[in-house]
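Apart from one protein chain that is not included, each protein chain of the complex appears where it belongs.
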Amino acid sequence: MAKKIGFLVNSDRCIGCHACELACKNEYQQEPEIRWRKVYPLKEDSFGGFAREFASLACNHCEDPACLKACPVIAYTKREDGIVMHSKERCIGCKNCMLACPYKVPEFNQKTKKVEKCHMCAARQDRGEKPACVVGCPMEAITIINVNDTIAGAERSLPGFPNAAITNPTTRFIKPVVGRQVRRDA
Amino acid sequence: MMGEWALVLFTVLSQMAAGAFVSLWVLDTVKGNMKEATGTFVSQGVVLAMGLGLLASLGHLGHPLEAYRASAHFGTSWLSREVVLFGLFFFLSVVYYWQWRTGGARHLVGISGSIVALMAVPTSGMVYVLAAIPAWNNFGPVLFFLLTAVTLGPLYAAVLLTIKQYSLGKSLFQFVIAALFCSFMSFALYLSLLISAGDVTALTGWNTMLSITFWLRLFIGWIAPLGILGYVLAQQQWHISRYMILAFALVLIGELLGRELFYGSAVALTMFGL
């Protein structure tokens, strides 16, 4: 089967430092309010005990992308390796994809008046390099995986993630494991 | 979604135009006594409304001059389908106007336009039926858009007809009253369904109920026009023309408010509660 790639977000290794977010912005020198990758705080009681845990998400490069279907000008295409590409040239800034995406991925750029989103650093990957977020993470918490592989511990969702059945994202997660905690709650 | 004036205007005006077109065609076909000058005037009004609506829709785009490309994805995009169908409807409404004006055969144009109109409105609604927005992921958008067409459309046509001193019978207004009542009841049902669904869906329900816009819309768009129309129609000697413009204005304002509410109150699925 052809290689279909996706992000593996290891929230156990993740320390919520936001380096990945800024590594992406740094790579593309983006407008301040544009955040292709966002580090989301998870509810602190999501994994037993209490903990500061995070999920770093950019585009989920879905198997059944809602953005692609909704776009009236066919500005989205899905590559053979699974990357969902958005064409700035074709985009007319109608924002229909922003409505359709369950993950709030496409963002509207006020300067260009078009939508933009993470393209998994397709150009970098085509050159044999890894995406900027993958390289930039001090904890190696984001990796590119072959979605067809079985990866131990990989899950399709984390608590609070929109229903994966809607668009079948290729992003996989590794849940954080919270250790033993001795807290003073009196 | 923030207040999207462009889409509010486009959807309300296009639905009004669609409903008015169908009303005109029905009256023309059923009554058959309409003067050409009257029909021309009304169909011109339809073209005007639809044209303004299309212009308004451009205001929503980042690159309005490239809007012509928006028909490209007819296969999967409801937005493309809406563009094609309303484009076609606009074309047909221009032809219909032309036929009225020149006295040409208008039966085929009239029926095609009505069919396209009745297809186009639900298509607009389908653009918003998205799993990503639970409050819209139901019968709501299509039904409410259709209801706008069948309440505002006939009223708009009636105003235009009254200006041309066309004498209207009660049936149009009885129809509008019924449609307004359906609109009101279905929205109440919809709200209660939202609130009982819980989570982000309920949030939409509460956002709506707690906003002043909702209460204004309720009174201006439903209660007041229902009251006026009901009162007038209950009279033995009824003179609707006096109240025509008022009823229309109330429903129009109500629909604009309601549509603004629709866009402004929807809450999308959250990412981990954010």
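Going by the order they are written in, the chains are A and B; count residues from 1 in each one.
The working rule: contacts are C-beta pairs under 8 Å (C-beta built on N, C-alpha and C of every residue); 3 or more make two chains touch, one makes a residue touch a chain.
Operating definition for what follows: contacts and distances are computed from a predicted model.
Set against the options "Transmembrane protein", "Lactate utilization protein B", "Putrescine/spermidine ABC transporter permease" or "Trimethylamine-N-oxide reductase (Cytochrome c)", the UniProt name belonging to the omitted chain is "Trimethylamine-N-oxide reductase (Cytochrome c)". Checked against the full complex, the candidates A:Ile15, A:Ile144 or A:Ala164 give a single residue touching the omitted chain, namely A:Ile15.
Among the residues B:Val109, B:Ile133, B:Leu226 or B:Ala247, only B:Val109 touches the chain that is left out of the figure. By the touch rule set out above, chain A reaches the unshown chain at residues 13, 15-19, 21-23, 25-27, 29, 32-35, 39, 44-45, 50-53, 73-74, 77, 85, 87, 89-90, 122-123, 135-140, 176, 178-186.
Just so we're on the same page, only the chains that are shown with their structure count from here on.
Centre-to-centre separation of chain A and chain B, using mean CA positions: 39 Å.
Those residues of chain B whose C-beta lies close enough to touch chain A in the complex are 1, 60-64, 66-67, 69-73, 76-80, 83, 127-128, 130-133, 268-274. Listing the residues of chain A that touch chain B in their complex gives 38, 40-43, 55, 57, 66, 68-74, 90-96, 99-104, 108, 112-115, 158-163, 166-167.
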